[in-house]
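In this view, the complex is presented without one of its protein chains, the others remaining in place.
Right after this comes chain A.
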């Protein structure tokens, strides 16, 4: 596919990610840092770090919430970490879900935490798919240049 058509696809994807609230201004900051700093792989690096972190944290949370006695301090610490990294990459929906999740941790609401984890997981998977598509399109555009 020609670079122009790929670029159009990429722009449409990014627009929809912003419009749906998947990502916020912080993601735009990352894009600007990449352009201004002349560091082509910067957004990919941050996105990859976020996805790896989130994957790991979600697995840890699932394991903690399966325990007969839930250590809510540990759960909260992981959710705090995920909230921080989602904020840094501009993952708005994931960040907001983490904020609600933390409240449930503080209430020591096990069922609520299990539901919140399911929501976080879904939001993250949705975002990760979009990020993967974005990175693939960028690679294809680069290859044509």
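The rule is short, and it goes like this: contacts are C-beta pairs under 8 Å (C-beta built on N, C-alpha and C of every residue); 3 or more make two chains touch, one makes a residue touch a chain; residues count from 1.
Rule of thumb we're sticking to: contacts and distances are computed from a predicted model.
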Per UniProt, the name of the complex member that is left out, chosen from "Response regulatory domain-containing protein", "1-aminocyclopropane-1-carboxylate synthase", "Sodium/potassium-transporting ATPase subunit alpha" or "Trafficking protein particle complex subunit": "Response regulatory domain-containing protein"
From A:33, A:62 or A:118, residue that would touch the chain that is not displayed: A:33
Candidate in contact with the missing chain, chosen from A:18, A:42 or A:96: A:42
Of A:64, A:77, A:115 or A:135, the residue in touch with the unshown chain: A:77
Touch list for chain A against the chain that is not drawn: 26, 29-30, 32-33, 36-37, 39, 42, 45-46, 49-50, 53, 77, 80-81, 83-85, 87-90
